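Shown here: the complex without one of its protein chains, the others still in place.
First chain written, first letter: the chains are A and B, and each begins at residue 1.
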Amino acid sequence: MRDIRWRLALATIILTASGYMAVSPVQAQTDTPSAIQRQADQPAAPAPVVAVTPAPDAYSGLASTHFDVIAASIAQIGSQETPQAHDTLKALASHHLFAGNDGHALYIHDGDGWRDVRTGIPASPDPNQVHPVRVNNRVRLALAEVQAGQALVTGTPAQRLAAASRLAEHPDPALLLLVDHALDTSHDAALDATLKRAKAAIILSPGAPVSNPATLLAAVASLRAQGGLTSRAVLAGFAGNETAPTQARDAARHAMASIDRREKIWALGQQAFYGLSLGSVLLLVAMGLAITFGVMGVINMAHGELVMLGAYTTYLVQKGVLAVAPGLSGFTLVLAAPAAFVVCSAIGVLIERSLIRFLYGRPLETLLATWGLSLIIQQAVRSVFGSTNVAVSTPGWLSGAFQLGGMTITMNRLAIMLFAAAVMVALMLVLRRTALGLEMRAVTQNRRMATLMGIRTARVDALTFALGSGVAGLAGVAVSQIDNVSPNLGQGYIIDSFLVVVFGGVGNLWGTLAAAMTLGIGGKTLEPLLGAVSGKILLLVLVIVFIQRCPRGMFPLRGRGIES
Amino acid sequence: MTAGFGFRNVPRIACMVVIVAGFLSLGSLLPDSNPLSVSPFIVTLVGKYLAYAMLAVAVDLVWGFAGILTLGHAAFFALGGYAMGMYLTREIGTRGVYGNPDLPDFMVFLSWKSLPWYWWGSNHILMAIVLVFLVPGILAGLFGWLAFRSRVSGVYLSIVTQALTYALMLAFFQNGLGFGGNNGLTDFKDILGFDLHSQTTRATMLVFSALLLAGTMIGARWLVSGRFGRLLIAVRDAESRTRFLGYRPEQVKLLVWVVSAMIAALGGALYVIQVGIINPGEFAPANSIESVIWVAVGGRGTICGAVIGAVLVNFGKTLLTAWLPEAWLYGLGLLFILTTLFLPEGLMGLGHQVMRRRAEVTPEVTQTEGDAES
């Protein structure tokens, strides 16, 4: 009984999903699978001689050049409970399905070579006579629908849950019966809840079978309780549907208003998250500068280029890992971070020893020299890697997002926030808890006195610059995940980093932190109100005015050496 | 600051600028066959260098003599350019692509119906000249008054000036602001009814620029050499001491700052006339930094050094971008590094060194204190 019911449901999919059905021969759908089954049972038997014009069947639609025909064919194939159908759709999803140019033949071409879709026997088609089955978003959508339907009925519990959540977000009236069936057989509370959500969404979506007002109201209430943008979209569609009962539409409008109110509150949290994540990026790129500029007083205009080199190191490490141990490709960033630190520190030492050490006491000259250096580094990277972007991929564990209430938390941004916090803590520990940190602070506060106390300021200078450069390299690793990796990367960050350090107060890491977060959150708060550009301009003006009021930033560092 | 090699020779170099420019202008009017004829390309190029030299003099005035390292002087240069550009845009009249007699092309394309208020009067050259000086002057005055009064100095001031030009750049990039957005103002036809593309106009503009530059150089020298000049040097080298002596350093600085901004703006106005385009790219912080580098290459605090630095660096850029299009940045970068490492006082300093380095005693303390503040 149950079996019949869902077969019926699948038949409904076909009827609703395909306008193609009107012209395609329906009988093939019941006959062909069994015929294929018989042939597949006897693989030794020679393949029958191909007829001059093969009769079109459910599959031949896939060989069409029209997306509507292909989509309809997918829906039709999806209703068949045969291994062929399953394999075919799987091959289509993984680009392994090829169609003959005659509009009929279909082959799967994967690691095992070519084989005919209908018979399952190996084939050797003329490569010039086949093309990959055409795929576009419409076809992909049809495929996802069919696969969700299949998963709902035959999948593992996890697959069923995934299919149910997909349905809740992309309600498809054709699957209503399937959802009902799944609800009947579900023994899992989580699945049950998701299915109910999906059902409510389906009932309210356009093209759903007419329900009585009570059911509609219940569905509206369910979506209202659920909240979120997808629920809102369904409700909005329903409220705009003029054939629906007025009472239910009013309820939908109220539900939308309620969701909007909740969304507004969540939006504040979302904005705070965006602000913090922007602030973290600013913090990361500014921290290195807070060391070189803040502690040493070197106006390092090549700081952005060190960030860029960090990003390129990530690219190289990724490429190397892919070549040597592809299995580790998920961990490239973990390897890239120390690599970038080491590479950039080494370059930092080189810069300090060969250039900056001759310019101590002449801070403005370092500006000019490092500006020249930044031009050279940019051009060098351009010569070596080319002027176009290089691709740094995001590992699986860093892609995507998860919902936290009504907020979308993107993994890469979250990781950057945590990374920035970790780097900040590490830097603090170095400065506060190590001998080097002590010496560094001593040199900052009073260089002459520190020298007299026996600190080798030259060595401290080199190490400090290396540390700052290394942190810039770490920032490069993070930036490679969200921005272009190109020779121009550094230029985009240099002004912001200087502003953060100066705004926060030179030589004070806490100030840098406070300034980065203020600028990040401020920017993200102003952006929706004024637009990105005007928001940024206003922020800059505010910072300028602030510095006029407090000439040494938010947290001025006190010390004898600082006051001139 | 003692009267250095470059500083002493300001009148001489100013005369040279005018003579060379006059020579080139006359040459450009000769027929091609004449061995002394000068390509019009050179005339526009030199015109551009002179406009840049004007900016360099402005930077030198504040950096070399008042110790204010500005990383935002290109903002005043660009504002002056826009003020002149507005006038030149209005001069196009009905010769724009849409043939609209009142509105510039970019406003027609944005479907604006009338000129915004700040374009009022921009069709008169006098208004343009007033705006060239007034707008950057007021901005500089406001900014300087706030900054010097609260004793923002050194690196802080540099970064804030950079933020200022950056904010202006972002603002001018916006199409809604009414200055043509990213495209800026271009495709000028006439100035005061004279065809901008004619040889005579170009030659005249070159001589005119040279005269203005020479005048500016001499004026700048006059400003910094008298009693006021000595005060300025005192403020640069020991601001606190000057203050304790009863002077008001912020007023001294403000005056130089505003004058310098106006000189930069004049450079911008000359630039637009001769280059034929002004757009928000001129506000880019990189341009400001480059102008500081011209001064450093030539020699800070010498006026002549600024002019020579601006012309030489830009001449080098012109040559290298054509000859070594893929490697010229190496050359430019190296130039900056080597100059700072081996020519701390620029080319003028080199000249000075050759002349009488040993005779001079540089007080160590003054040197250090000046650097801490600059």
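The working rule: contacts are C-beta pairs under 8 Å (C-beta built on N, C-alpha and C of every residue); 3 or more make two chains touch, one makes a residue touch a chain.
The rule we apply is simple: contacts and distances are computed from a predicted model.
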Handout entry: Listed names "Peptidase inhibitor family I36", "Urea ABC transporter substrate-binding protein", "Cytochrome c oxidase subunit 1" or "Ferrous iron transport protein A", with the criterion being the UniProt name of the chain not displayed
Key = "Urea ABC transporter substrate-binding protein"
Problem - Contacts of the hidden chain among displayed chains - result: A, B
Handout entry: Among A:Ala58, A:Val234, A:Met440 or A:Ala466, residue touching the chain not depicted
Key = A:Val234
Fill in the blank from the handout: The one of A:Ala158, A:Ile482 or A:Val545 in touch with the missing chain is A:Ile482
Handout entry: Contact partner of the left-out chain, one of A:Ala85, A:Leu278 or A:Leu539
Key = A:Leu278
Exercise for the section: Have a look at B:Leu126, B:Leu192, B:Ala322 or B:Val354 and name the one touching the chain we're not showing. Expected result: B:Ala322
Exercise for the section: Return the single residue from A:His96, A:Arg224 or A:Arg413 that touches the missing chain. Expected result: A:Arg413
Fill in the blank from the handout: Missing-chain contacts on chain A, rising order, are 67-68, 134-138, 140-141, 144, 170, 229-230, 232-240, 263, 270-271, 274, 277-278, 281, 378-379, 382-383, 386-394, 399-401, 408, 410-413, 481-488, 491-492, 523-524, 527-528, 531-533, 536
Practice task
Pick out the residues on chain B that sit against the missing chain.
Solution key: 37-42, 44-45, 48, 94-100, 106, 108-111, 170, 173-175, 181-184, 186-188, 197, 275-277, 279, 281-282, 315, 318-319, 321-329
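Just so we're on the same page, only the chains that are shown with their structure count from here on.
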Completion exercise
For the pair chain A and chain B, the C-alpha centroid-to-centroid distance in angstrom is 46
Problem - Touching residues (chain side chain B, partner chain A) in the complex - result: 69, 143, 146-147, 150-156, 158-160, 162-164, 166-167, 170-171, 173-174, 285-286, 289, 292-293, 296, 326-327, 329-330, 332-337, 339-341, 344, 368-369, 371-374
Fill in the blank from the handout: Within their complex, chain A touches chain B through residues 293, 297, 299, 301, 355, 358-359, 361-369, 371-376, 378-380, 383, 491, 495, 498-499, 502, 506, 533-534, 536-537, 540-541, 543-545, 547-549, 551-553, 564
